[in-house]
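Sending over a structure as structure tokens; questions will come in a sec.
Missing here is one protein chain; the remaining ones are kept as they sit in the complex.
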Amino acid sequence: MIRFNSDYLEGAHPRILKRLSETNFEQTPGYGEDKYCESARNVIKDLCKAPNAYVQFIVGGTQTNMILLAAALRPHQGAVAAETGHIAVHESGAIEGTGHKVLTLPHKDGKISAGAVSELCRVHFADESFEHMVQPKVVYLSQPTEYGTLYTREELIAMRGVCDRWNLLLYVDGARLGYALEAPGNDVDLPFLAEVCDAFYIGGTKQGALFGEALVMMNDALKADFRYILKQKGAMLAKGRLLGLQFEELLKDGLYNETSRHAIRLAMKLKQALTDLGYPFYIDSPTNQQFPVMPDSAIEKLSRKYAFANFGRVDATHTCVRFCTSWWTPEENVDALIADLKKL
Amino acid sequence: MIRFNSDYLEGAHPRILKRLSETNFEQTPGYGEDKYCESARNVIKDLCKAPNAYVQFIVGGTQTNMILLAAALRPHQGAVAAETGHIAVHESGAIEGTGHKVLTLPHKDGKISAGAVSELCRVHFADESFEHMVQPKVVYLSQPTEYGTLYTREELIAMRGVCDRWNLLLYVDGARLGYALEAPGNDVDLPFLAEVCDAFYIGGTKQGALFGEALVMMNDALKADFRYILKQKGAMLAKGRLLGLQFEELLKDGLYNETSRHAIRLAMKLKQALTDLGYPFYIDSPTNQQFPVMPDSAIEKLSRKYAFANFGRVDATHTCVRFCTSWWTPEENVDALIADLKKL
Amino acid sequence: MIRFNSDYLEGAHPRILKRLSETNFEQTPGYGEDKYCESARNVIKDLCKAPNAYVQFIVGGTQTNMILLAAALRPHQGAVAAETGHIAVHESGAIEGTGHKVLTLPHKDGKISAGAVSELCRVHFADESFEHMVQPKVVYLSQPTEYGTLYTREELIAMRGVCDRWNLLLYVDGARLGYALEAPGNDVDLPFLAEVCDAFYIGGTKQGALFGEALVMMNDALKADFRYILKQKGAMLAKGRLLGLQFEELLKDGLYNETSRHAIRLAMKLKQALTDLGYPFYIDSPTNQQFPVMPDSAIEKLSRKYAFANFGRVDATHTCVRFCTSWWTPEENVDALIADLKKL
Partner (left out) sequence: MIRFNSDYLEGAHPRILKRLSETNFEQTPGYGEDKYCESARNVIKDLCKAPNAYVQFIVGGTQTNMILLAAALRPHQGAVAAETGHIAVHESGAIEGTGHKVLTLPHKDGKISAGAVSELCRVHFADESFEHMVQPKVVYLSQPTEYGTLYTREELIAMRGVCDRWNLLLYVDGARLGYALEAPGNDVDLPFLAEVCDAFYIGGTKQGALFGEALVMMNDALKADFRYILKQKGAMLAKGRLLGLQFEELLKDGLYNETSRHAIRLAMKLKQALTDLGYPFYIDSPTNQQFPVMPDSAIEKLSRKYAFANFGRVDATHTCVRFCTSWWTPEENVDALIADLKKL
């Protein structure tokens, strides 16, 4: 079975395992106060051109979202997200578990617009019973989105303006941020994210780390006492250096970008082949997730040899499926898939 | 600097790193549903002689305590713990963060007695305003305790009786369980824990894993829907196999016991040396944490070369300190320390 | 200004004030353990023909919803409600504040269907990642709904079946229950609610009490330890007798039904007049809330003399408004309104 069903199927990039082995018997302080975390924090601040950034490493993405929002919100406040947003759907109510509602907006290809967020706020504060409803306080975006699409620089500038207008914080979930950075047409880079966001995270788990996300906080209000909340939510890793060391390695010498480019190149190769074969796409994604619509009969045949995700029925005989490439996908796997697609 | 200040200073046992490398490019399902987790679960059920046990692997100890208690308690219920218990002191209010009070009892060498728990329950239910107070529902013990001491089989049987009498659940935090299992005089083994507890965990982080704790649930009420709560609290590791693989390796061929015995042997060697040198002990610990009382002048000199923890001032010129050995402590480190102690 | 903008504009029915005065200097135990609460509980059990019902009186509706759901749900579970449901919109995130998501379904005239609830459950449990999403556990309905409409006996029987099929609890918010009971065409009475629901509440605040709702629990799992949770959420009224005494009086000699009939008769009188004058209705409500669509110019004129609620813009020149009658609305107020409507 050749798997395209997610981008976290394998372990880690070999350079990470090598570094883990080399440093295994060094004795370091725990809880993220070691030299590897320190070094990785500096690398990130450099890449973001943000010397005032405050960086914390966290094991997983749901954990990162939950903790950042718990740190950001007072009890009556909520996060605005696309109805398809990860926090709205696939985190088992983690945000609600910390006491906060996720206020959803309709999406277009996984994205929400600055205008829609502004209108939600306008309606909220215009309602004479506004205190009877959850106050919008954070805008949650994902880059790329759950549909593989991207916010443009222009769109993020507009969203920042709306946030300033309504006193909201802007937070970007970058679980697959590398695949956004290297996508064709992308114009959003790390320094821009650091400028436009109150916080965002650079994903590791889906980008070649064993695990780990690097949360970058720009807004001072979020930084205050953050590590207490990290500990309270069970997220302060005892051997914190494992996180620092992985990010240090991933972000050194452009490895993060290089592996992301690899995934994007293979995704585009697959996209082109599918297009050439006449398959329509449910979403036009420039990143490592591709969403073709295929006849059920073709899906059935492919499934014998390849694993990929069912993304939803389109009509009586067609289904949208998702193929993921990753930092590690061997090119021959994509070539085999393309060959088999041609034979269908 | 030679460090004795904790038992999670290094990375992992080399056999774990080796296995991570060997399996790195296998593609597995995520979230703990892979073959390594399955295999490790079976190993644990075998070691516990508990085919009905339900095992989940979790990255850290605070996380494990928080999730187990969140799963076990209704909103008005709390956990009874020693005032020195980890959940009562060193988890930044993680339990309260999930809505539950920790009801503390005075400790003796880190332990609470079945009698004290029973009396707390009797007083609670005898009070005509009992509904105005938090209902005791879980007894939280640690084995070994935060003071390195052990509950005996006899004591745990008594505690189980009290739990049955008052309809409580019994939960044992085994962050350092290996060091308890191999301690001189210990009479509590895994099958007994599985028999006497509703849940307990087998620690990995302090026992030679990179990270990870194996939560063993025996009570069916705790098992139900547990993975939802795991996910909700941000604790469902994407590459769950990392946890399974580590526990599989640690528990295979007696590695867990062997490395624990190593730590205990060195701790006893150090204890004997300190005793011979006439140092009193704050607590008589049979495990890998040793708590001698030393003159401040001696501490000051040792500190130049060795790291160890300050455990509290005893009088104007003496302090209790803590030395930890671990699964990896080189014997020459202990020998060097003993030599330097003799020179003081 | 004559007010039709809500049904809680005045104090209480005079019989309630009279009883409060008569009993003012009696000394009673606190916290709902007095004879008035006891008596009111018995009256409710009789009216519901439910000797096993467990009745608790609570000051307000949001409080009642929040506490019942906190008592009913484990951390990963949520309540299914219409997107217009009170808990989904107008409780400032009270349910999320206790850690639980409200899972919303599209509504039709404020109602959700048994089929839609069943499909939501089917999709949830069919998803291979179901543990990554909030588990549906309680169905929340309101009778009448926020749009003044009613569930029929048939519809509730179907919903009960779906609840049994998917192991859900059925909870009915009866903030305006009296107006449902006396509505033309209604076929749902108290004994039927007691039979079909796991819990429901009989509203007092909007039905002639100073404050207070009577929560009726039928399911034993909800009854257990309920008063602890009541206290924990700050809802155990010290002078609990105030609640018991009000419900005793309201439910004695049919006062609750009589005052509800009064409100319904006036609402129907107003509805008929509006219909005769050719105004369309946004919703066809058989209860005390009426939702005509009126030209903005007419609304502007009426607003000088009458208070009523804006329910939403319909087109460029028309708006839906809401008129409420209540247990106390003087008939001359309705007559004056009708006369002025005719003059428009």
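Just so it is clear, A, B and C label the chains in written order, and each chain counts residues from 1 on its own.
Keep in mind that, in the parts below, contacts are C-beta pairs under 8 Å (C-beta built on N, C-alpha and C of every residue); 3 or more make two chains touch, one makes a residue touch a chain.
Since the model is a prediction, treat every value here as computed from it, not as a measurement.
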{"item": "Touch criterion as defined above, residue of B:E91, B:D173 or B:E213 at the omitted chain", "value": "B:E91"}
{"item": "Residue among C:F211, C:Y256 or C:F308 touching the omitted chain", "value": "C:F211"}
{"item": "Interface residues of chain A (partner: the chain not displayed)", "value": "70-71, 74-76, 98-99, 131-132, 135, 225, 227-232, 236"}
{"item": "Residues from chain B at the interface with the omitted partner, ascending", "value": "75-76, 78, 89-93, 96-102, 129, 131-134"}
{"item": "For chain C, the residues touching the chain missing from this view", "value": "1, 3, 6, 8-12, 14, 17, 20-21, 23-28, 30, 59-67, 91-94, 97, 205-206, 210-211, 228-229, 231-239, 242, 328"}
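Assume only the chains that are shown with their structure count from here on.
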{"item": "Chain nearest the global centroid, as defined over all protein CA atoms shown", "value": "A"}
{"item": "Of all other chains, the one whose Cα centre sits farthest from chain C", "value": "B"}
{"item": "Inter-chain centre distance, chain A versus chain B - centres from mean C-alpha coordinates, in Å", "value": "34"}
{"item": "Whole-Å separation of chain centres (CA-atom averages), chain B against chain C", "value": "50"}
{"item": "Shared interface positions of chain B, touching two or more other chains", "value": "228-229, 231-232, 236"}
